[in-house]
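Here the complex is missing one protein chain, while the rest keep their positions.
Which chain is which? They are A and B, in the order written, and residues in each are numbered from 1.
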Amino acid sequence: MARYLASRLLVMPPILLGVVTILFLIFKMVPGDQALLAAGATATQAEIETIRHQLGLDRPLLAQYGAHLLGLLHGDFGYSTMFRGNPLPHILERVPATLTLAASAILVTIVIGIPAGILAASRQNRLADLLVSGSVTAFLSVPNFWLGMLLIAILSVGLRWLPSFGFDGLHSLVMPTLALAARLVAIIARLTRGLVIEEMRKPYVRTALAKGLTMHRVLWRHVLPNAMIPIITALGLEAGYLLGGAVVVERLFAWPGIGDLLLGGIGVRDYTLILAITVLFALGFLLLNLAVDLVCLAVNPRLRNG
Amino acid sequence: MAEAVIAARRALSRNRFLVIGAALLLGFAVFGEVLAPYDPDAQDLLALLEAPSLAHWCGTDEVGRDILSRLITGTRITMMIALLPVALAGLIGVSLGAVAGYLGGSVDRAISALIELLMTIPGLVLAIAIVAVVGANAAGLVAAITVSSTPPLARLIQARVRELRQEDYVSAAIVLGFRLPRILFLHVLPNAASVIVIQLSLLAGQAVLIGSALGFLGLGVQPPAPEWGSMLGASRQYIEIAPHVVIAPGLAIALLVFAFNMLGDGLRDRFDPNLSA
Partner (left out) sequence: MRRREFMAGLAGAGAATSPSLRALAQSGVAGATLSYGQSTSVLTLDPAHGTFTAYPGGYEAALCLYDRLLDFDAQMNIHPQLAQNFAMADDLMSATLTLRSGLRFHDGSPCDAAAVRLNLERLMDKERNPTNRPLWDPIIGIESPDAATVVIRLKTPFSQLPNSLAHGSGAIVSPQAVAQFGETGIAQHPVGAGPFKLASFTPGQELILEAFDGYWGGKPATQRIRFYTIAEAATRVSALRTGAVDVIDAVPVALVGTLKSDASLSVIATPGLRPMGFAINLSHEPLNDARIRQALNLAVPVEAIAEKVFFGYARAPDSPLAFNTAGHHAAGKLVFDQAKSKALLAEAGFSSAKPLKLSLFTPQGLFPNDVAVSEIVANALKQVGIEVAITKIEGGAYWDALRQDRANLKWDLAMFGFNPSNASGLYHLASLFKANADDAARPDVWNIGRYRNPKVDALIAQADRTGDKAQQDALLAQAQEIIWNDNPYVWLQVNENISAARKTIKGVEVWPIVFTSLRQATL
């Protein structure tokens, strides 16, 4: 296990290097004068040239790239016009909020999605199944920002039960989590349902039932563990949605995470900030997938031979 | 290829509602201006934010325009923002994936590396970054959604083509001296067609969601274009005093995504039950 973990961790820096390189090149293609944007609307020509030199924009591309990488090794992401310096400390301050949102979305997905799927599978084609399947279809089509707005309209404006903004205690986490997790719950519920149905068709289930075990025990003791790997893998596959969706949900609910900051950076054309946050999202994606793989290994030792 | 078309027809005919829905959508996209009850840009400053009524089935928006008319005429641009990138992604993704999967070796590895790198960046975040570069306009949106849709498709095709490469008829074709393009287009790709078509339908649904999300965030097309996501973003602040402005565009988006998802699911069930989750 340790060797696997080490090998995965070793692969990350090159991947991140690749991501940084691609993004660096993409942002170099931006039309317009970056020094001008950094200096601001009221700067004189002399000031713009000073900033151009300070940011190293007057050097050849390769030199800029090299300097950028060198800075990254020290945790310096460059000059952000919003923070007038290295944006990293400010970004890191906001990471916990995004992590909290993501973690609670995953939690809700597991806690609601898996039981819903099992329920649907055990009552196949009856009312419960139809309800679950119907909801799944709905939540897979519904845009998360619209769902969020509806939740605000009903729970916050209408019933005044929940606050509709900011990170202000546990109850402010409810609506953002629901808006973000809805799609994931749908995916996991559908997956679980399918897996359970398939498992239940297998001979060993019939044998177990014939031996006198209750359906309940069969489901939880035998069927579910076999289904865990695909479920966790599916969660990993949806890591991209989780992180991307967080951006929209954060903006809607004024949730002080890095997604909201990314949009702020777009608003002021702060490319350094945008690049830094995008790289962090990539890192988050890699770590999430690593976590998924590790959990799968832990759950099913048989996979360790790989 | 013919299989794919037949399957699509069957998937659609099995579900009457889907056919009607698809027809409506296409109708709106093509004939929107004719079918809409009002001019989608016609403002009535005396009728701001009116609730749904007989005159305005979905109410009016913040500058007095009929929301239903805007939804109908907006079908075209909302769908174009999704379908054009998906078509482009299909073209680029299939080409890249097929070439990589077929040639193998270092080409395969290099393209795999590029795909993996791009897929490390969450789709919407990558789209936002592209829009930041190209600009918040139709070109930017198309570029952004294309870039975020291409890698997963390319990867899928790559895997499928790798599989197909091992088939006997391919080896036979090589022995017979057929050239690469001919092998790819006449023999390999048709067998991957089912995978491609299913994936494109699902990607279309994704593209609508990403496109409308960008519109909602204000990174979409220029006003007064009636793109559904932008309509939601613009009317968000009125949710308290006029909730109706928020319901209709969101519902429209959900229905469009639903349609694409159903198409994809139907095709998948028909073609390859093993592929379903």
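Please note the rule applied: contacts are C-beta pairs under 8 Å (C-beta built on N, C-alpha and C of every residue); 3 or more make two chains touch, one makes a residue touch a chain.
Remember, it's a predicted structure, so these values are computed and weren't measured experimentally.
The hidden chain, counted over the whole complex, makes contact with A, B.
Summary of contacts with the chain left out: across A:G78, A:G117, A:P143 or A:P256, the touching residue is A:P256. By the touch criterion stated above, the residues of chain A touching the omitted chain are 32, 36-37, 40-44, 47, 81-84, 90, 93-94, 152, 156-157, 160, 163-166, 168, 251-254, 256, 261, 264, 266-270. Taking the whole complex into account, chain B touches the unshown chain at residues 41-43, 45-46, 48-49, 62-63, 136, 218-219, 222-224, 234, 236-242.
Here is the rule we go by: only the chains that are shown with their structure count from here on.
The geometric centre of chain A is 21 Å away from that of chain B, both derived from CA atoms.
By the touch criterion stated above, chain B contacts chain A in their complex at residues 113, 116-126, 128-133, 135, 205, 209, 212-213, 216-217, 219, 229, 232, 236, 239-240, 243, 246-247, 250, 253-255, 257-258, 261, 276-277.
Partner chain B is touched in their complex by these residues of chain A: 15, 18-19, 22-23, 26-27, 29-31, 137-138, 140-146, 149-150, 152-153, 157, 187, 190-191, 194, 234, 239-245, 247-248, 251, 262-263, 266, 269, 271, 274-275, 278, 281-282, 285-286.
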